[in-house]
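A single protein chain has been omitted; all remaining protein chains appear in their positions.
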Amino acid sequence: MSKKLLVLAVCVVLILTTVLAGCTSKQSNTIKVGWIGSLTGDQAVWGQSELNTIKMLFDEINNNGGVLGKKLEVIGYDTKGDATEAVNAVKRLVSQDKVVAIIGPNSSGSAIAISSILEQYKVPDIATVATNPKVTVVDGKVKPYNFRVCFIDPYQGAVAAGYAYEVLKFKKAAILYDVTDEYSQGLTEFFEKSFKAMGGEIVAKEGFKAGDVDFRAQLSKIKAANPDVIFLPYFYKEVALTAKQAKDLGIKATLMGGDGWPSDVLLQMAGDAINGGYFINHVSYDDPVVQDYKNKYYQKYGKWPELNGYLAYDAVMVLVDAIKRAGSADSEKIKEALETTNLQGITGKIMISKDTHNPEGKEAVVIKIVDGKYVFQQKYAPKQQ
Amino acid sequence: MNEFLQQLINGLSIGSVYALMAVGYSLVYSIMNFSNFAHGGVIMFGAYFGYFFLKSLGLPFYMALLLAGGLAAILAVIVEKIAYSPLRRRNAPFLYYIISAMGASIFMENIVVATIGPTFLTYPNVISVEPIKLGNLSIGRLDLMMFIISAVSLILLVYIIDYTKVGKAIQATAYNMKASALMGINTDLIIIIVFALGGALAGIAGVLFGMKYTVYPQIGNITLKSFIAAVFGGLGSLPGAVIGSVLLGLIETLVSGYFSSQYRDLISFALLIFILIVRPVGLMGKVVEDKA
Partner (left out) sequence: MDLYYIKGILILTGINMIAVLGLSLLTGFTGLFSFGHAAFMAIGAYTAATMTVKFGLPFIPAILIGGIAAGLVSIIIGRLTLNLKGDYFCIATLGMGEAIKLILDNVQYFGGARGWPGIPLNTTLLIVVIFDILAVIVLINIINSRHGRNMIAIREEELASQIIGINVFKYKMMSLIISAVYAGIAGGLFAHYMGFLQPKMFQLIKSTELTIIVIFGGLGSISGSVLGTAVLTALPEILRDFSEWRFVIYGAAVIFIMVARPQGLMGGQEFTFQGLKRLVRRVIPQKKTLPHSGGGN
């Protein structure tokens, strides 16, 4: 009997706790900023990099007097990379925690899902590495409260295709992509379109499912089609495995990819197999402009920041700049200030366009992997079509 | 023709990975009559154990492999004690075991994420990465080694089951637990042994998997394929598990290579359903009749 009672009591407590979940105390001398991203799940490494960066920066800014005399406080929630979780997290941030702005997510699916809440509560969001065009513009109309600091997939695909065709003079390309991943699907579509438009030929297009670890069936098929370059628009873990397996099969084609590649883990896992590969990135890790941040991050956390960290850095800069120009911590005023952002971030020039809320004209960087190191090749912008 | 042979090799090598995972799973099924979804978690831990022994302690490969297998065996027994024993004592229907197994697998995956972290870990190279070339075909050295280790482990298992006293006790318990208990077989001990054997296989499978495909907390999800292979081959039948796995590996690879890689899993599942319609207990499954 007492066991039943205990179980029932626990349940009642649990239900009550839901209702009382997180009554936060209010302090009017802080500016609350929300963050959402993956702290668990496959993309946890990136989410953690972002949140760590924001915490580090906020500490620094607060030690220098804060913004508008107030301290910055970040409230971060895990989305598991899941759009439903993102919606819950954002609802909590805007209605309960009363944040004035949100940084993140890095997942386009989450960024799109939260847009209606942002509009309802009039809280702006700055996405870090969400590259799906539909995050900020849907059917030609801009989403008033979504912003981002990164370039978008159509641009990235065009850069990759352009570099492969014009600079590296490759005429035949094969693509291997993750059919279940939004980023991979998007980048594939734009690469294919651009490459064909320039006159190139896609000799093979193979797919796999997230969670797969063996790509030799697809690679054998690709090998038989004899491409000059194989485009791998997905994330570093699968890229590393693909590269190793491609080498095993004796494939000689050049490997190329997008911003899902860069990570220390890629070099560690793929070792020799990835040498000679190219990828498109938002920033070059050797760029003198980023060294300060890079080293500070390493000192504090004992590992190098991931790509997301750099973009989170710029997102913070953009936000702080907007708050200063708005002259207040009012979310509507911050949103208006964001629309006229024009500053030099560590990842490049960030000039937010009022029509698209994207940083227009932001250059992409082409990086080649040589002897296990990232070597900056050039900044590249695709020719207009 | 060349491409076809290469695809065959690819398929066989994937199949042997699935086989090692599927056998442990089928072994537990044959005794307990339920699908041990926590098996994936044990495989994942096996991968981490092996990594630890190789990288941090710098042990020689075969020692690390055996130790990882041993630790995994212990882990499997612990899981049994915590998550399944209590259910057995109260004669719970098999559905409950499955949920408990799922809870265990969620717990295992996330405790690794929360403590060790989600980053992927790479095994140090224990064997040359240069593949063996037979003309235009390439066979990974690692694949060959995995194939051999899998084969050896399976042969050992068959030996234990068919030729030792313990093995006979296991067979008896699998056939009818109550009657075996009446005959004086310590069924509790047998269950522990079975889980330990399954766990050891899982541990070895984990190490091999980790070597080939890196170590990460979500390894348990791959074992879904091996569950399917075990069903395909017939639950409860060890040779079935092996054959099912190899066939699955081959089918997956050939479908990917010759039809559509995007829809590969769809076709594999369709085939699975088709086989199950024609032969509802899988290729070599024991036909389980209700007690009449």
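Read from first to last, the chains carry the letters A and B; within each, the first residue is number 1.
The rule we apply is simple: contacts are C-beta pairs under 8 Å (C-beta built on N, C-alpha and C of every residue); 3 or more make two chains touch, one makes a residue touch a chain.
Given the structure is predicted, the values throughout are model-derived calculations rather than measurements.
Novice: Looking at the whole complex, which of A:Asp82, A:Glu192 or A:Glu306 touches the chain that is not displayed?
Specialist: A:Asp82
Novice: Sort through A:Glu50, A:Asp181, A:Asp214 or A:Asp321 and give me the one touching the missing partner chain.
Specialist: A:Asp181
Novice: What residues on chain B make contact with the chain left out of this view?
Specialist: Residues in contact with the chain left out: 29, 34-35, 82-83, 86-87, 90, 92, 94-96, 98-100, 102-111, 113-114, 224, 227-228, 231, 235, 262-263, 265-266, 269-270, 272-273, 276-277, 280-282, 288, 290-292.
Novice: What residues on chain A make contact with the chain left out of this view?
Specialist: Considering the whole complex, chain A reaches the absent chain at 1, 3-5, 7-8, 11, 14-15, 17-23, 39-40, 77-78, 82-84, 87-89, 91-92, 94-96, 108-109, 112-113, 115-116, 121, 132, 134, 138-139, 178-182, 184-186, 209.
What we mean here is this: only the chains that are shown with their structure count from here on.
Novice: Between chain A and chain B, what's the gap in Å when you average each chain's C-alpha atoms?
Specialist: Computed value for the inter-centroid distance: 36 Å.
Novice: Okay, in this complex, where on chain B does chain A touch?
Specialist: Residues in contact with chain A: 3, 6-7, 10-11, 13-14, 110, 113, 117-120, 122, 129, 131, 133, 136, 138, 140, 212-214, 216, 218, 221-222, 252-254, 256-258, 260-262, 264-265.
Novice: What residues of chain A sit close enough to touch chain B in their complex?
Specialist: Within the complex, chain A touches chain B at residues 40-42, 44-45, 179, 206-209, 211, 213-214, 216-218, 220-221, 223-224, 237, 240-241, 244, 247-250, 265, 268-269, 271-272.
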